[in-house]
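Apart from one protein chain that is not included, each protein chain of the complex appears where it belongs.
Each chain carries a letter (A, B and C) given by its place in the written order, and its residues are counted from 1.
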Amino acid sequence: MSRPPLNVALFGSKFMGKAHSNAWLQAGHFFDLPLQPVLHTIAARDAAYLQQFAERWGWAKWTTEWQTAISDSAIDLVDIGTPNHVHRQQALAAMEAGMAVACEKPLAGTLQDAREMTDTARRTGVPTFVWFNYRRAPALALAHRLVKEGRIGRIYHVRAAYLQSWGGPDTPLGWRFQNSQAGSGSLGDLMAHIIDMARFVTGDEVAEVNGAIEERFIKQRPRADDPTKKGRSSVDDAVLFLARLKSGAIASFESTRLATGVKNSNRIEVHGEQGAVRFNFERMNELEFFDGSELPHLQGWRTIQAMHEEHPYAVNWWPDGHWLGYEHTFVNQAADIVVALNGGRPVVPIPDFEDAFTTQRVMEAAVLSARHRTPVKLSQVS
Amino acid sequence: MSRPPLNVALFGSKFMGKAHSNAWLQAGHFFDLPLQPVLHTIAARDAAYLQQFAERWGWAKWTTEWQTAISDSAIDLVDIGTPNHVHRQQALAAMEAGMAVACEKPLAGTLQDAREMTDTARRTGVPTFVWFNYRRAPALALAHRLVKEGRIGRIYHVRAAYLQSWGGPDTPLGWRFQNSQAGSGSLGDLMAHIIDMARFVTGDEVAEVNGAIEERFIKQRPRADDPTKKGRSSVDDAVLFLARLKSGAIASFESTRLATGVKNSNRIEVHGEQGAVRFNFERMNELEFFDGSELPHLQGWRTIQAMHEEHPYAVNWWPDGHWLGYEHTFVNQAADIVVALNGGRPVVPIPDFEDAFTTQRVMEAAVLSARHRTPVKLSQVS
Amino acid sequence: MSRPPLNVALFGSKFMGKAHSNAWLQAGHFFDLPLQPVLHTIAARDAAYLQQFAERWGWAKWTTEWQTAISDSAIDLVDIGTPNHVHRQQALAAMEAGMAVACEKPLAGTLQDAREMTDTARRTGVPTFVWFNYRRAPALALAHRLVKEGRIGRIYHVRAAYLQSWGGPDTPLGWRFQNSQAGSGSLGDLMAHIIDMARFVTGDEVAEVNGAIEERFIKQRPRADDPTKKGRSSVDDAVLFLARLKSGAIASFESTRLATGVKNSNRIEVHGEQGAVRFNFERMNELEFFDGSELPHLQGWRTIQAMHEEHPYAVNWWPDGHWLGYEHTFVNQAADIVVALNGGRPVVPIPDFEDAFTTQRVMEAAVLSARHRTPVKLSQVS
Partner (left out) sequence: MSRPPLNVALFGSKFMGKAHSNAWLQAGHFFDLPLQPVLHTIAARDAAYLQQFAERWGWAKWTTEWQTAISDSAIDLVDIGTPNHVHRQQALAAMEAGMAVACEKPLAGTLQDAREMTDTARRTGVPTFVWFNYRRAPALALAHRLVKEGRIGRIYHVRAAYLQSWGGPDTPLGWRFQNSQAGSGSLGDLMAHIIDMARFVTGDEVAEVNGAIEERFIKQRPRADDPTKKGRSSVDDAVLFLARLKSGAIASFESTRLATGVKNSNRIEVHGEQGAVRFNFERMNELEFFDGSELPHLQGWRTIQAMHEEHPYAVNWWPDGHWLGYEHTFVNQAADIVVALNGGRPVVPIPDFEDAFTTQRVMEAAVLSARHRTPVKLSQVS
């Protein structure tokens, strides 16, 4: 192939390992990329499983020592899909080695980790990216575009929620329920996404977090190693907060793993003076748009099925009306990362560490607001 | 009250008796009418029940002999809400007495009855009206208006269905299952409505009925008088047909009482060269509209909640966003009848006998097509 | 008529005057009531308008002095549909006269007024009712019933919002924007409803209000008397708060008149350990229910169209599948008030002043939380 290679090292081989492997593999099939992503090295802890995984997805090398990849000068990009508490160490090593880094969200398990990563990114100047993948659902990217085009005007209200329902009392105590590994529960897992979504769609920033509630409904869970015993669940099951944005808009945010019946709904509603947009990942190919400039008898929410060739990313996939799924958000991001690394412009902005650090600060403000039962200005969190 | 009275005699006191009583009562409360509808006389067969009914709804007189009302010169309008096989006799008597007539749909139990009624209407010149009430759901009236405004252009497709699910094998053998009283099953009960709806929304006419199927799935039903015994159900449970319209559009029609799970959905979808409209009575306050002239990235079906003051009838009811229900279609029609009788113009056209006769001819064409297993041109049915 | 009369005096003749007139008129048509509501006297300020209104709706007497009705010993029930700041004076007078009182929501314009009304109700022992009409949308009453039947189990989350979009910068400065008359903006107008809804559906109570935001986006509005001039809008456009309920559930509440594109959506979502319910007034005849006890491959949100005869109130109206509208919530409440006054049991509980005072305390807690930027326990507000 005539395109120069982009050698990727991926850390992590579970859910995100699979999503990212697929993304690097598929990006070149559907996008005309300036560089050819190469599945060069994958690192994870379980050798037996990893060997099979690498073979299945076509990773040229595999290792249980991620440092091996850092010391391999062939690697262009380190892609981090590990639990949150490991992000810092891996990202710092990669950046110090001069490698570009694409890190799963949230940026880190703690604000301190996130700050150190951001500082290092700034100092080393390596390109960084964070996998806030939902930005690249075409319908949500369209929302961003419509707001940017001025179609809804001055924003009054933002209403964001990420609802899931897999974390009931019988759910085993995996790493996602342990503060030492995850840093938080729904906050990092889900809330991080919708903070990013709100910032992405509105182009606005949180100025103050208000009245946050951080709730651990379920204190004890069956241990993953021995379900007859219980262990302590040390992360939040749900977080809610209100916020004021810089523009004066007001917002509400909610993340929970206990929204019984709702499998995976990250949704956002934004009302402006001239119009409004609504997105719900449950129907991820659709954007609802209200245009207040229509004739009164024609006004209504319209459902835009965002697969027309004029919609973001759609032209790279199938004919209009042939829907995309969850995984395509990652493929779209992989393609955009390749474009950005080659000096091009992604279809919609990709958050770098600096940008994701802002999201992490909002998360921290929520924690502080919940713990101190007081409003917290974002300027107080740095 | 300064408005001149409009003395109404209503025949029938069951489902339609209740709907019409309510309509005459409420019309003056919500509309500024030129005449004051007066609930003058109600006629039905069961004296004991009727007395209570009359008292409850405020009918000034009641009688078990409908002819009494015909011979009462005070009556201005005879409103017929009886089973289909009685329509002819009652309507003829009223028309011959020079009274205006509002008749429940279908116009009659047989084509012959319908023809005689239409001929008499023409000859006597009395005003006639048929209760195709769904025309007066604001959202459907809006569909009519949008098509008339040219917003969807040349029509290609019409897809109409009236689905209900109350007629399973355990449903007792009431009059609606007896051909001698009802004239037909779903055909007169449901199909009549959607034929009218299609004509109303498109402004077009059926030219040919094709491939009709008339199906009696359930041959025997528990007798209403003695459920331990069964009697013969002599009407269709479902009717389907395809049609060509005069304009060249093609259409499908389906009526059934066996659409398990669907309580009461009369729906119509109309696609034109420039746009399309969709209505479903299950969400009767909403009209879906697709405008093909929008920018491609903004195109989508919009859901118009038809309660804005610029929507048909809405200004007479509640503020925008305060929904109407089934009964309001009758109140709207009662109000329009009063307006028409005073020489005014109803909000949207009301079918008279002549108009309803066309719908009846389409029904007959469906029966003929089903029985002779052949296409039937409407011009062959007269 | 053999039923004893219930003589009603209604105060107010605008939006609520119309809704209540209709309710008293229709209740006896659709329900078998033990007492016959009589539209005895209506009081409002504009004589010319009122005379016509009274004639149209059949009020036997009308007066511009509401006190006239209080001194008329024939009156059994005083129905208050006036602006919030007048509730106290009218209700106190009626209660002192030994009359039953049905008062529009919110109970009063201020907490102090509400407290005095509640104290007087307790002391006089007259029956009191507050028009939280949405409880009587059959689908919402069904939600109440399903929760009570234990079908969703321990509650984790409540998410309530009342969104409207009529209060933009061009909306004239009517009484609803003047604190002296309305007491608040969206808080009393909209939020009161969803606080009541949440209490009604869950059977739970707010223990603490957290992080409330009270926002006046639009400071100046065109004056109603002279639109070329502007006047000061002195009420909130939107209020948001989070809350903890006594059971441990957490909740969010939002009311706004600036949710562009959303005409009239009061919605509530409640997630319990075993199931969940969702209601949105935009589709008021539908309740969404998730039953977590189903087989996994059959689980899903089901849309219950709440017009079956086993659903609350439905048996009094039309056959299954023939929808109700906004006004029917009032008719249902009027019927329930008559039943309650006769010693019977309403279909679902009707809030009395005591109950509505609890809702008012939650509203007050929100105001305090917003102004002092701190959590407020309900026990602190009395």
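Quick note on the criterion: contacts are C-beta pairs under 8 Å (C-beta built on N, C-alpha and C of every residue); 3 or more make two chains touch, one makes a residue touch a chain.
Just so it is clear, the model here is predicted, and its values are computed rather than measured.
Chemist: Of B:Thr68, B:Gln89, B:Thr124 or B:Ser165, which one is in contact with the hidden chain?
Modeler: B:Ser165
Chemist: Tell me which residue among A:Gly125, A:Gly321 or A:Gly343 touches the hidden chain in the full complex.
Modeler: Reading the full complex, the residue touching the unseen chain is A:Gly321.
Chemist: Mind pulling the subunit C residues that touch the left-out chain?
Modeler: Counting over the whole complex, subunit C touches the hidden chain at residues 142, 145-146, 287, 289, 291, 296-305, 308-311.
Chemist: Tell me where the left-out chain touches subunit A, residue by residue.
Modeler: So the residues of subunit A touching the missing chain come out as 1, 15, 19, 21-22, 25, 28-29, 55-57, 164, 166, 263-265, 281-285, 305, 307, 318-328.
Chemist: For subunit B, enumerate the residues touching the unshown chain of the complex.
Modeler: Missing-chain contacts on subunit B: residues 152, 156-157, 159, 161, 165, 168-169, 210-213, 215, 217, 237-238, 240-242, 244, 248, 250, 252, 254, 256, 258-262, 271-276, 290, 292, 299, 301, 369, 373-375.
The rule we apply is simple: only the chains that are shown with their structure count from here on.
Chemist: With centres defined from CA atoms, tell me which chain sits nearest the overall protein centre.
Modeler: C
Chemist: Between which chains do we find the greatest number of C-beta pairs in contact?
Modeler: Top-ranked chain pair by contact count is A-C.
Chemist: Centre to centre, by mean C-alpha position, how many angstrom separate subunit A and subunit C?
Modeler: Measuring from centre to centre gives 41 Å for this pair.
Chemist: Measure off the straight-line distance from the CA centroid of subunit B to the CA centroid of subunit C, and report it in whole Å.
Modeler: About 35 Å separates the centre of subunit B from that of subunit C.
Chemist: Would you mind listing the residues of subunit B that make contact with two or more other chains?
Modeler: 305
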